[in-house]
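Only a single protein chain was left out; the remaining protein chains are all shown in position.
Chain IDs A, B and C follow the sequence of writing; residue 1 opens each chain.
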Amino acid sequence: MSTETIAPREYQIYSGDDLRTNVLEISMGPQHPSTHGVFRMDVSLDGETVVKLKPVFGYLHRNHEKIAETTSYLGSMPYTDRLDYFCSMTNNWAYALAVEKMAGLAVPERAEYIRVIMAELTRLQNHASLVGFLTNDLGASGTPLLYAIREREHILDLFEWASGARMMCNYMRFGGVRNDLPSGWLAQCKKVVDDFPAFMDEFETLLTGNEIILSRCQNVGVLPRDLAINASITGPCLRASGVDYDLRKVDKYGIYDRFDFKVPLGSVGDCYDRFMIRLLEMRESVKILKQALATIPEGPVNDSKARNFRPKPAEAYGRIEGPKGELGFYLVSDGTPKPHRYHVRPPSFINLTVLEDMCLGQKIADAVIVLGSIDIVLGEVDR
Amino acid sequence: MIITFSILSAIAVISALLAVRLRNLVHATLTLMAFFVALAGLFILLMAEFLAAVQILVYVGAVGILILFAIMLTQQVTGNVKEHIEAHGALWGLAGATAVLLTLLLPAILKTALPLQPVVETIDPSVRALGLNLMAPYTIALQVIALLLTAALLGAVVIAISPEKSEEEKKS
Amino acid sequence: MTPINPDQLIVQLTQWALSFLDSYPLVAVLVAILLSTVPLIAVFPGCFAITTWLERKGLARIQNRIGPNRTGPLGILQPAADGIKMLLKEDIVPKTSDRLAHFLAPVVLMVPAFTILSVLPFNRNMIPAAVDTGVILFFALGSVSTLAVFMAGWSSRNKYSLLGGMRAIAQMVSYELPLVLSGVTVIMMTGSLDTTKIVAQQQLSEWIQSSNAGLQCLGQIIGWNVFTPWGFAGFLIFFVASLAEINRCPFDLPEADSEIVAGHLTEYSGFKYALFFMSEYVSAFAINGLSTTLFLGGWSGPNIRPPWSDDPNALLIPGFVWFFAKMFALMLVMIWIRGTLPRLRVDHLMGFAWKFLLPLAIMNIFVGGFYYYAPRWHGIPVVGWPIGFLVMYLSYECIGRLNRGPKTAQRVYHYAS
Partner (left out) sequence: MIDLAPILAKFPPVKHDAAANALIVPQALALEVAKWLRDDPAYRMDYASNVAGVDTLPVEKKTKVKQPDGTDKEIVTKKPGSMEVVYHLYSMALKHGPITIKQVTTRENPVVTSLTPIYRGAEFQEREAFDLYGIQFEGHPDLRRILMWDEFKDFPMRKDYVEPDDYEYEPTPHDAVLAKAKAHYPKASTSTEAAS
């Protein structure tokens, strides 16, 4: 393993003695039906084969970090919702975790459970819709996507009930969560979680054995294990390449050491593995949710002292296993109410590093599903 | 009949001329196809539906598309406007061409007794007759052509298999 | 005065109308032309409107949605609303586009789409153009649509359009082969390129003529080509190839929205887009009509005689009802497929045409020949049917296995310890 970094591959255009072809350069995005937002790929095509692909982003850049450095610590919490707008709960948690780590705040027992429940619900809805979007990229005219969206609605209803907002939840606080769960919420959540495996079974029977999905996803966009580690790929993409690295197991943040769950691993690292790992992770999330819902204790949910506080000069890097990968916050405090440095380590952004490596030599249609299988949200990539 | 014939032949002549004259290769091909279609129309006028259908199927559907495909692979679709072929003595050339054409056609024109007898009633261009002709007197020719085309097809396949792939296969 | 025959009512009415014009032959010809073309131009856009509604409703049901529900009861007026919207939209032509070709492309697509309808027999004696070479004329004119798609893709001066055009040409030319070859089997068995003869061949006349009502009823069904081994295989090949030929899912690569935006349609808007859209549906009707004619017995359905008539050819339910029923059934299958299947990739698509459908279609021709000459017992193909079926099944399996690489398989996943 003493190799140097794995450099980007170069694709050799075949040119025979007298058969010369022109490279077709197209700019996919920022307005393109398949780029999951305002993302652009500068693609060079040899026929239909990708010979060069450069991701271009920043169309949604609003300098989130600068905004956060000019407001109080708590003031940034709603902004974190807007990073990965599919998973605002986990964004909140990652930020709260970093601040708690820096200021040394403790979290009440019940709040820890609520955080786990919210994070796993977020993972469920994110993975379900991602698989839906991926099949949409495969051209399935939205049918699996709409099945996934139906399940997502149930989970978003739960979020709305608890936090008042469906997507921009702003629910977590330093040292706990904003408010306790409304009465009846846990029972409804239990119902949603119990119903979820039925949807999973349906989804899996419909999708995993489909001949077209098999032939289009398998051995497409292969991400080798070494490259995945070297390029700091995290989340399901990393585990699809066969690396056992799940922060819920490694860091055991929150109370994840109390739950019994497993980490599914892929072997090839292609689109199909990334797709299947997400399906399998959803099953594990359901397991965690069932355990958490069965054992959640009563008690306070937040620490009222930790509102507008002024941390001592310190720095901390807090990270959690978000649905898309490792979401980290690097905070530096200089003793004022505003952070001196506030940096987000966005998983979607870094996972895009290997987009070109995965797409070279594949067809243009494959580039679309490779991008889909990475799972990016442009709010997080551009910040 | 005469009106249809005139219209179709006018279209055919004009589109054929355009196909030669137009500098944009794609336009030229498209006009060439218009010529083929007009020709098919003329075949229908002669009650040769089968021939018309084959004309469209083969020339418009296959040959024309092939030409277009080849043009797509070339670098420049539009010809260079600045580069004109200077024609000297175009009139002389035209006169010469007309003379040659007339000489070739003269015997036919002289031999034909006018007014023409309607051709339609004397022939029965049914598909069955055509098929029987192909199968009985022209079998050998048909077989030879078929063999030739198969060989050409196989040759195309051999050329199309890229050497890049075969190298990979050698390695593995 | 012959007794009223519901089946032939329209034909009789036409003849009655034309009988007034006996003394003016030129006018009679013109009126006859109008009488056979105007219904086509009137009926098929109507079918198109119904199908768009059906498609939207059907897809919505497949996807857990309601679909159009604001315009009229059950959203039935949605096609009208769509049409008005399309007509009122601005027609945007890109500045650098080749204006003439850009303008002509929808026309070039539209004309053959409607023309090929005229060789389809909608009922007995109800065929707009009874030509001797109906089937080959259909394929010939159908191949012109490739040209239109190319024109649209090339003239737009858009790289997505160009890619779409390239894909369309490659795909349509490739799929024309299995399409035509599976049709060739039928032509071979009938011995005619005439669509009316192909339909007539699929009716067992001795059964229809018999006095048994049950046999009469079955006489127009049991002889359909789809019930023979070569016909069944041919029908499936034809149907799959026709999906590709009219760019329907899962072969809708020329307009694959997730990859190349809308392919050759990217730069079209307003009425030109509507024309494209309509031509595609009309082509779909035409090709479904042809597969109905070739394999599903055309206009023949259960032979139920009207009680007042002794004419063995008289039918209570007109043949065109069965024709349109079959055509729409095939349309519905296409909608169902669109709601279910993801899209293929370019190389898979080509491989599927050349390595799977084409050998299967050629095999089918041999099986058809065998079936034709195999000995029969009282006219029943006791040898041809089972052996033909077996051969077709085996070749399907073999070609399928040869094509399936070892690469795609269900995988087993492990958990980290």
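One rule holds for everything that comes next: a contact is a pair of C-beta atoms (placed from the backbone, for glycine too) under 8 Å apart; a residue touches a chain by one contact, two chains touch by 3 or more.
Here the structure is a predicted model, which means the values were calculated and not measured.
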Would you list the chains present here that the left-out chain is in contact with? A
Of the candidates A:L74, A:L186 or A:I229, the residue in contact with the absent chain is A:I229
The one of A:H32, A:R110, A:R319 or A:K363 in touch with the missing chain is A:R319
What residues on chain A make contact with the chain left out of this view? 1-2, 4-7, 57-58, 61, 63, 65-66, 227, 229-234, 243, 245, 250, 313-315, 317, 319, 326, 328, 330, 332, 340-341, 343, 345, 349-350, 352-354, 382-383
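One rule holds for everything that comes next: only the chains that are shown with their structure count from here on.
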Name the chain pair with more contacting C-beta pairs, choosing from A-C and B-C. A-C
Expressed in whole Å, how far the mean CA point of chain A lies from that of chain B is 60
What is the distance, in whole Å, between the centres of chain A and chain C, each centre taken as the mean of its C-alpha atoms? 45
Could you please state the distance in Å, as a whole number, between where the Cα atoms of chain B are centred and where those of chain C are centred? 29
Within their complex, state which residues of chain C touch chain B. 98, 100-101, 131-133, 136-137, 139-141, 143-144, 146-147, 150-151, 154, 162, 166, 169, 173, 176, 192-193
Show which residues of chain A lie in contact with chain C when the two form their complex. 24-26, 32-34, 45, 48, 135-143, 146-147, 150, 208-216, 218-219, 244, 246, 249, 262-268, 272-273, 276-277, 280, 363-366, 368
Listed in rising order, chain C residues that touch chain A in their complex are 59, 62-65, 159-160, 162-163, 167, 249-250, 252-253, 256-261, 338-348, 407-411, 413-416
